[in-house]
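For this view, one protein chain was removed and the others were kept in their places.
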Amino acid sequence: MTKRTIELDLATPGVDAQGHPTRVPLGVAEGRATPESAAEEPGLASEHMLLNLGPQHPATHGVLRLVVELDGETVVRVIPHVGYLHSGFEKLGEYRHYNQIIPLTDRTDYLSPMANNVGFALAAEKLMGIEITPRCTVLRVIACEMSRIISHMVWLGTTSIDIGAFTPFLWTFQERERIYNLQELWTGARLTTSVTRVGGMMADIPDRFIEGLRHFTRTFPKTLDEVDRVLTRNSVWVGRTQGVGPLTAAEAINHSLSGPMLRASGVPYDVRKDMPYLGYETYDFDVVVGEHGDVYDRYLVRFEECRQANRILEQAIERLPDGPVNIDNPRLILPPKSRAMNDMEAMIYHFKQVMEGVKAPVGEAYVGIENPKGELGNYLVSDGTAKPVRWRIRPPSFINLSALPKMAEGHLLSDLIAINASVDIVMGEVDR
Amino acid sequence: MKHVMETKEVAGQNPNYLLAKVQNLVDWAVNSSRANSLWPMPFGTACCAIEFMATAASRFDFARFGMERQAYSPRQADVLICAGRLPFKLAPVIRRIYDQMPQPKWVISMGACASTGGIFDNYAMVQGIDTIVPVDVYVPGCPPRPEGLLYGILLLHKKIKGESLFDQVRRRDEQPLDERGLRLPPETIDEISEPFGNSVHQFRSA
Partner (left out) sequence: MNPSVDALRATFGSAIGRALESCGDTIVYVRRDALLQVLAWLRDTPDQRYDYLVDITAVEYRDRERPLEVVYSVRSLERRVDLRVKVELDAEADLVVDSVVPLWRGADWLERETFDMFGISFRGHPDLRRILMWETYAEGYPLRKDFPLRGRFSRAEQVRQALAANPEAHYSMEELSIAEAYGELSPEMKERLRRGERGKLAGSE
C-alpha cells in the first residue's frame, strides 16, 4: 500500500469547538477513505490525484475553480476557489448615488435581476425611512416571484444538462423567454431590468402586462408538469440525485445556508414567512421543506417553489390596487418627464436628484429578502451623504458554496458535479 | 499606342488569371466551410453568458448559423466568444484558453464589459479583452440582445468570407505576449483604458 499520510502543522493553528488543535491530515478526510477501507483492496496503489476543474468549465456554472483530490473516482476533498468574477461592486457602490446603484444590482445575480433590484430598494428605503405605495408593494411582489421562476428555470435546465438530460433545458428556457417578454414590456430590457427606484419603480406596468402575466400563470404549470413527468420519477435521475450530498439541518444552520439549500435539509425557514416584507404575510402560499438535504430534495424543493411562485403571482394579479406607483415626494423620486419639462420646480427637483443624488440620513440598515438562491441581504451604511459609506451584499450563493467541501466528501466525481449544480450558484453574486 | 495599365500586387492574389480563379475557388470553399460551421468556445462569465445561452436555446437558436456544437474544449473550437466581464484574476485564464485554440481562430467580444470594461471601471476589471487577446468582432450591449449576438456572428461570417488562404500578410501572426508579458505596448493599454465621458462624479466618493 503506497500511501503516505502526512500531518500538516498550520502556522496559524486553529482550535475547534472541543479545544483540539485543528490539523489538515492528508489522505484522510473526516472519517472517509480510512486506512481500513484502503486495506480492503490490497495490492492496489492508491495514489490520490489532484484534479483541477475550471475556472473555465461547462459544468461549474460560471467561473468557479474546484481543486479536487481524487482517490480513483472518489472525491476525498474538494477545495473551491472563487473570485474569478470579482467585479468590485461594493467598492463601486461607494461612488454611486443610491439610484445609480440599482443597475449594479442587476448584474450581481443576473439570473433573477428584479429580485436584486427590489432587495436593494427595500434596504435604501429602510435607511431613508420611506414607505412605498400599495401598488408598488404588489408590483414588487410580482417582480420577485417572476424572478424566482426564471432563476429556478435556469437552475432546472442547467442541472438537467449536468446530470445528462438535455431536453428540459430547452423547455425551461422557453418559459424564461415568456417572462423575458414581460420584463421587456415593462422595463425595456430582458435581463438587466433596473426596475425599482428608491421610493417606487422605474415605471408603471403597461397595459398588456397583466394579461400577459395571467396567460403565463395558466400555461406555466403545464411545462412544469412536462418536466415533472420526465425527471421526477425517472430512475436515472433518482439514482443520480438521491442520497447525494446530504446535509443535516444542524450542519446547514452551522454553515449559514439559506434558501432552498436550508429548507431541503429540513429547516422550515423562509424569509418571506419568518421576517416578512412587502406584505408577504397576506399571501397564501406554502413553504416547501425537504427532509434529507440531498440533491433530490433540493430539486423537489425548487420545483415546488416554482408552483408556489405561480400561486403567489395569481394572487398578486387579483389584488393589484390602483393608485400611484411612486411615492409623492418630489425630493426623493424623479418627477414625471412631462412635468420636469414644463414646470420650473419639477425641473429643479430633477436636476438636484440627478446631479447631487438623494441624501440619506446617518445610520445603517439591513434588509434580507428571499432571493431564489437564498437570503439576499443588502446592508447600507450612510454618513449623511448621497453615496453610501458601505454597501454590503450578503451573498447567498457565496455562503451556500462554502458548504460544498462538506457535501462532496466521499462521493464520486460525477456526484460532485450534481452537488455543485444543486447548490444553485451564480458566480456574479459569489464574487461580486 | 499601347496603354500600359499599372497592375498592383494585391496581397494573396495571383497575377495569373487562371491561378487567381483557382485561388478564388479554393478561398470560397475554405471560407464557406469555416464560416458556416464555426464552433464557438463559450467563455461565458456573467450576464452576457445568460443571453448567450438564450441565443443557443430554441427561440433564437444559433445552430441555424452553424454553431451546432459548442466546443467546451478550446482545442476543438474555432471562435472564442467572451461573454461577460473579465476581471484581472481571470485574465491569464482567457489568455491561456486563447493560446490553446488551434488556428484558424477568431474572437468575438460580446457585451460592453468584454469590449471596454463596461460599467466596471475599477481596480478589478480588465478594460476590454482586446488588451489581452486580439478581437475580431465587438458586440455592444449590456447584455446584447440575442439578435445582436447573431448579428455579430453574421459579421464574423462576412469577415471570414473576405479572407484569403493565400494571404501571407493577414494570417495570424500568433501575437503572443511579448517579453514584457503584454500584448500591446503599455501606453496603448493605458490610453484605451482611460475613462471617457463627461461625468467626473463616477470617481468621486461623496
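A few remarks follow.
When the chains are written out, they are named A and B in that same order, and each has its own residue count from 1.
FYI, a residue touches a chain if its C-beta (ideal position, glycine included) is under 8 Å from a C-beta of that chain, and two chains touch if they have at least 3 such contacts.
Since the structure is predicted, the reported quantities are computational estimates derived from the model, not experimental observations.
Across A:I101, A:L224, A:L257 or A:L278, the single residue that touches the chain missing here is A:L257.
For chain B, the residues touching the chain absent from view are 88-89, 91-93, 95, 121-124, 126-127, 131-132, 177, 180-182, 186-187, 189-190, 193, 203, 205-206.
Those residues of chain A that touch the chain absent from the view are 4, 6-17, 22, 24, 26-27, 47-50, 52, 55, 65, 67, 69, 77, 79, 81-83, 86, 88, 90-92, 95, 126-127, 129, 251, 253-257, 267, 269, 274-275, 363-366, 368, 375, 377, 379, 381, 383, 389-390, 392, 394, 398-399, 401-403, 406, 431-432.
Quick note on the criterion: only the chains that are shown with their structure count from here on.
One finds 32 Å separating the Cα centroids of chain A and chain B. Interface residues of chain A, counted against chain B in their complex, comprise 55-58, 62-63, 83-88, 91-92, 94-96, 103-104, 106-107, 110-111, 154, 169-170, 173-174, 176-177, 180, 190-192, 355, 383, 385-387, 427-428, 431. Residues of chain B touching chain A in their complex: 43-47, 49-51, 53-54, 57-59, 70, 72, 84-85, 87, 89-90, 93-94, 97, 119-120, 122-125, 142-143, 145, 201-206.
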